[in-house]
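What follows is chain A.
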Amino acid sequence: MKKVAKTKLAELFSAMAAWGKLYVPAVSDGIVNFVPWQEGLTVALTALNVLVPPKKFFFPQTETVLSYEMGEDLQLEDFACRAGERAILFAARPCDVASFAMMDKVYLDEPLDEAYRRRRENTTVIALGCSEPDEACFCRSFDIDATKAPGADVLAIDIGQELVLVAQTEKGERLISVLNGLLSEATSGDENRVKDEQEKNEGRYVTSVNLRGMMEKLDGMFAADYWEQLYKRCIGCGTCTFLCPTCHCFDLQEYAAGRRGERIRCWDACMFADFTQMAGGHNPRPSQKERVRQRFMHKLNYFPHQHGDYACVGCGRCVRKCPVNLDILEVIQEVGGAVDGL
Partner candidate 1 sequence: MRYSYYPGCTLKTMAKIYEDTALSTAKALGLNLTEIKEWQCCGALYPLNTEEIFSFFSPVRALLQARAGGEDKLLTLCAGCYNVFKRTNKAVREDGELRRKINDYLEDDYIGEVEVVHYLEVLKNDVGFAFLAERVKKKLTGRKLAPYYGCLLLKPWAEMDLDDVENPTIFENFLTALGATVVDYPYKTECCGSYLSMANEDIASAAVGRILVSAYKNGAEAFVVACPLCKYNLEEYQKELFAAGREPQLKLPVVYFTEILAEALAL
Partner candidate 2 sequence: MKRIGVFICWCGSNIAGTVDIDKVAAAAGTMNGVVYVDQNKYTCSEIGQAMIKDAIKEYKLDRVVIAACSPRMHENTFRKTVESAGLNPYYLEIANIREQCSWVHKDKEAGTAKAISLIRTAVAKAAMNEALFAVEMPITRRALVIGGGIAGIQAALDIADTGFEVDLVEREPSLGGRMAQLDKTFPTLDCSACILTPKMVDVAQHEKIRLFTYAEVEKVEGYLGNFTVTIRHRARSVDLQKCTGCGECLAKCPAKVASEFEEGLVQRRAIYTPFPQAVPNKPAIDRAHCRFFTTGKCKVCQKVCPADAIDYEMEDRLLTNGYGAIVVATGFDTHKLNDYGEYAYGKHPDVLTSLEFERLLNASGPTGGKILRPSDGKAPKTVAFIQCVGSRDKAKGNSYCAKICCMYTAKHAILLSEKVPGSKAFVFYIDVRTAGKDYEEFYTRAYEECGASYIKGNVSKVFPEGEKLLVRGVDVLSGALVELLVDMVVLAVSVDARADAKELAKKLAVTVNEHKFFTEAHPKLRPVDTQTAGIFLAGVCQGPKDIPETVAQASAAAVKVAAIFSKQSLLSNPTVAEVEQKLCSGDMSCMAVCPYGAISEQVVEERRGREMVTRKIARVNVALCQGCGACTVACRPGAINLKGFTNQQILAEVDAICL
Partner candidate 3 sequence: MKITTDKVNSNLVREVEEVSGQKVSACFQCGKCSGGCPVVLTMDVLPHQVLRYAQLGLVDELLHCKTLWICASCQTCDSRCPRNVDIPKVIEALRLLVLRNKGGNYLHPNDLSEKVRRNAPQQGLVSAFRKFAK
């Protein structure tokens, strides 16, 4: 277990940036996002969730997957091999770190997504424990401990004047060893403080939901009237899906220019009217009702059926950002999961 004084963080970041591309949370016009670190940047250590979840580092909002040129014959270039830059993601919150596991289930399973795999492999994730979850945070409901992040390569815990760093994987060890000169050994007092933090965690939530039986309950609800009522106020924007750390749908688009062209993969949202629009004009999800149903069924029924986990980590982004306050908390409560603390 290592530690670093917060006053020394700038040096630490500098060293990390020298080793790989470093992303840190920072505030711009009141909005927190991960941005490439640069000298002089103020890192937002106390901000909880960044706006756009870090899934974007493995599954970018827009990426070119191949390009082609028509000449005598067709020339193709596959971009997946380029997705291998060494990177460090600093201060990912435990809920977001938990989301990586969900994404892995989709993209590291067959058919394997090479670009995703390379990015995942080349990125060292440093999680930062949350000492004070927000009222809309309900990660605890998904058995996520905001002071622990088992999926991270390194876990950082804020103990006041210093950050304690715990390497949890080989990748993490490697990074720590690179940074060793700037770190000092944590004392047993520090270790106690970390333990203390972790023990207090349970009591810090104000919001939590009970998901027992949720998946089964939804099994019979595809044709339920419930959706009829729910969808009416959905405006069909992509805020919830784009901000969701576990949403992973994409669209493939062609960008043709004469005899050259590119195929681009970009995020898509099941809330959009054209999400399942087919070329002939037919849409199997013709109204917002089917789309809203799809979103929640996917998160709380289809995904757990398929992968064993709910596709939600309780980060609360959709709760905070949905313009019409139509969020997964509401659905879980209304469908019948017990709700504590609300």
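In this section, a contact is a pair of C-beta atoms (placed from the backbone, for glycine too) under 8 Å apart; a residue touches a chain by one contact, two chains touch by 3 or more; residues count from 1.
Selection rule, in plain terms: all candidates are chains of the complex that A comes from, given by their letters.
Owing to the predicted nature of the structure, the values given are computational and were not obtained by experimental measurement.
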{"item": "Candidate touching chain A in this complex, from 1, 2 or 3", "value": "2"}
{"item": "Candidate 2-touching residues of chain A, taken from the complex the two chains share", "value": "257-259, 281, 286-287"}
